[in-house]
Every structure is written in structure tokens, then in C-alpha cells.
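Just passing along the structure, written as C-alpha cells.
Note that one protein chain is taken out, while the other chains of the complex remain in position.
Up next, subunit A:
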Amino acid sequence: MTGADLPLWAAWLVVALVLAGAGFSLTGALGLVRLKTFYERVHAPTLGATLGTALILCGSMLLLSAIEGRLVLRDALIGLFLTVTTPVTLLVLARAAAHRDRHEGHSGAPPKP
């Protein structure tokens, strides 16, 4: 089967999933602009890294499964590796910000744990 003779319901479902995922990622990007402090801003992009990615990957897996006529789970690996590696980046960013804020004595500096 090629993409052209994809059943209509599957096409709409794929569109809905991918658009919803893109919407969450866009909201996360907006959050970078709308939120005020560094610690608030770090929360925003995780929308794209979690539910945004999950929805887009579900759409992609559904599309590929329908086209190839069998269950395609390959894309789930993207989600797995992204989920396992994102905390490293965020942790390093947060630690660096906390260190700088404490060192420079900023008022919004995090307390000692």
C-alpha cells in the first residue's frame, strides 16, 4: 500500500495526532517567551519533549503501519531515547543556573537542598 490509498479515517487520525503534537511543541516554544524567570522557562520546552513528541510519534507509527500493512514500532525508540536523555540536559542547565545565582547572590537563587 502507498500513502495515496490510505483509508480516510487513518489519514484523519494521523493528521489529528501530528497536529496535536505540534500544538504542544508550539505551546512549549511560546512558554519560552511568555514565562519570566530562567527556572520557569526550563519547564516550557519539556512539553515538546514529552507529550508533543509522543503524539507525533504515534501519528508516524500509525501512518507507517497503515502503509506497510504491519505493526511498525520503530519510532517508539526515538521516544525512549529522548525520554532517557532529556533529564541530563535539563539537570546540567538547572545546576549551572543554581550555581551562578548562588555565587552572584541573586535574590531568586534557589535555597540549599
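Everything that follows uses one rule, which is that a residue touches a chain if its C-beta (ideal position, glycine included) is under 8 Å from a C-beta of that chain, and two chains touch if they have at least 3 such contacts; residues count from 1.
In this text, contacts and distances are computed from a predicted model.
The unshown chain of the complex is recorded in UniProt as "Na+/H+ antiporter subunit E", chosen from "Phenylacetate-CoA oxygenase subunit PaaI", "FtsX-like permease family protein", "Na+/H+ antiporter subunit E" or "FMN-binding domain protein".
Subunit A residues in contact with the hidden partner, per the touch definition given at the top, are 24, 27-28, 30-31, 34-35, 37, 39-40, 42-44, 46-47, 50-51, 54, 70, 72-74, 76-77, 83-84, 86-87, 90-91, 94-95, 98, 110-113.
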